[in-house]
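Shown next, in structure tokens, is the structure this report addresses.
What you see is the complex with one protein chain gone and the rest in place.
When the chains are written out, they are named A and B in that same order, and each has its own residue count from 1.
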Amino acid sequence: MPDPDPAARPDQLPLVARGLQRRYGPFRALAGVDLHVRRGEFLTVFGPNGAGKTTLLRIVASLIRPTGGTLAVFGVDPRRAPDQVKRRIGLIAHNGYLYGGLSALDNLRFYARLYDVPSAADRADRLLAEVGLADRAGDLVRTYSRGMQQRLSIARALIHDPDLVLLDEPYTGLDQHASRMLRGILEQVSGRGRSVIMVTHHIEEGLGLSSRVAVMTRGRIAWQAEAAGLTRGEMERTYHEVVGAAA
Amino acid sequence: MSLPASSSPAARAALNPGVLPGAGREARKAVLVCAKDLRIEWRNLDNLPAMFFFSLLILVIFNFAFDFASSDFRILAPGVLWVAFTFAGVLSFGHSFDLERDADCIQGLRIAPIDPGSLYLGKMMANGVSMLLVELVVLPLSALLFGADLLPVAAPLGAVVLAHTVGFAAVGTLFGAMTARTRRGDVLLPILLFSVSVPLMISAVKSTSALLSEGTLRGEAATWLTMACIFDVVFVTAAYLTFEYVLEE
Partner (left out) sequence: MTRPSPARSAARALRLLLPVAVTGLAVGTLYLAFFHAARERVMGDIQRIFYFHAPAGLVCFFAFFVTFLASIAYLATRRPVWDIVGRASTEAGLLLCSIVLLTGPLWARPVWGTYWTWEARLTTTLVLWLIYAAYLMVRRYTDDPDQQARFAAVLGIVGFLDVPIVYWSVRVWRGHHPLVLKVSGGGGLEQSMQHAFLGGVATYVALYACLMMLRVPMGRQEEELRWLRERAAAMRDAGSR
């Protein structure tokens, strides 16, 4: 497990959320989330559907605004300097954000340029090769199989070498090949001082790579702990206790 | 995947925003988005053929409605042409955001470091180019069909067409984004577009017909061209500033 950078100042932490809230009318998707993520950490947030996991991720990714509380990503408030924050975040969600009408290479080049990646074309080529799609580079993404699209969308999410990677139920519907590839990529990513926040309701996947785990329910973080030494059985028990208690 | 362990390019890029000043960078991103849309069209031809066909169809229908053979082309043509162009434009404005709905690409754009305003400009330019391509083909074609000679006024006509196309694209792109998220968006788009762009429609038809009858931009056509430019500036600015509220969730 990577040591958190001892020189990391609190205001440079990848994520500091205090009392984060998101309301939709009377419904509170997030009811006050306090969370921080240290550099190099791999945090997995477990929780049932409707717990607010996706909402939390979307707020960090600047897709929706919080209605209360504070958020700092690498010391910056995303509302104040959105571009600065967006450059350092990569999001892998259900949808691939890929243009079916463009080739794989054109998709990656577009995103690389959008993120001001230096030598965008080269980086796109390289990433395409890394995910094993170089031979189909010129084909329209529409012609790709689902597994190939998933691999390409992983490449898209990481094209700009983000320091904080957000994963929203990333293993859902992945085929074997893409699953293995994602695991391999995540291992590399987390091994190099980058931070990861993954939300999932599958306990087994989440535990393997994590350095820290949390359980979210009813819009709050109900429990968190270091993942070292936590067995799957223990995790499952804790999960059901926490979620059951809140209901 | 080879990822450098030390301070990432992403972090460096974030802290040193780059050699270009912010505005230049955003302009480049707008062009990037425009190029992306045009490239998709180039590879798939989902939009332009439909726009051409629809324009021509409108010309033909109007011919039966008003019998061009017997009436003077010069009187009816400007109105018919601009109806044809704007209805083709409606197709483009709707399509522009349909293609972002696939695989939720609009979210991919929203998490990327690009101003909503730049995103708007990029889409607007792509829509404008699509309309211009249609106009470039349909104008000479209509001249041929109706036996008129547009060559002597080709340049000023180009200016008039350009000025008004920008205006329609400006308003159409904003409303296209909005109605992509409402029920019956396909119906609301033309309703909103044609209500708000009444001045532009008046100006388009009047300046075109003034140009065709007087043969020069001086006089009446100049007044209308000025109005179109004012419309363009006002609405591009308003749309640029309010686009983020349309994209928000």
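We adopt the following convention: a residue touches a chain if its C-beta (ideal position, glycine included) is under 8 Å from a C-beta of that chain, and two chains touch if they have at least 3 such contacts.
Computed from a prediction, not measured in an experiment: that's the story for all the values here.
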Among B:Ile58, B:Ala88, B:Ile106 or B:Leu192, contact with the omitted chain is made only by B:Leu192
Sole touch to the unshown chain from B:Val33, B:Leu139 or B:Met227: residue B:Met227
Out of B:Leu45, B:Ile75, B:Ala155 or B:Ala238, only one touches the absent chain, namely B:Ala238
Missing-chain contacts on chain A, rising order, are 24-27, 247
Absent-chain interface residues of chain B come out as 174, 178-179, 181-185, 188, 191-192, 195-196, 198-199, 202-203, 206, 223-224, 227, 230-231, 234-235, 238-239, 242, 245-246, 248-249
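Rule of thumb we're sticking to: only the chains that are shown with their structure count from here on.
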Distance between the CA centroids of chain A and chain B (whole Å) is 37
Per the touch rule, the chain A residues reaching chain B in their complex are 61-65, 74, 82-89, 91, 93, 95-103, 106, 110-111, 113-118, 126-127, 130, 140, 156, 158, 160-163, 185, 188-189, 192-194
As the complex stands, chain B meets chain A at residues 1-5, 8-11, 13-15, 17-18, 25, 29, 32, 36, 39-40, 43-44, 46, 99, 102-105, 107-115, 248-249
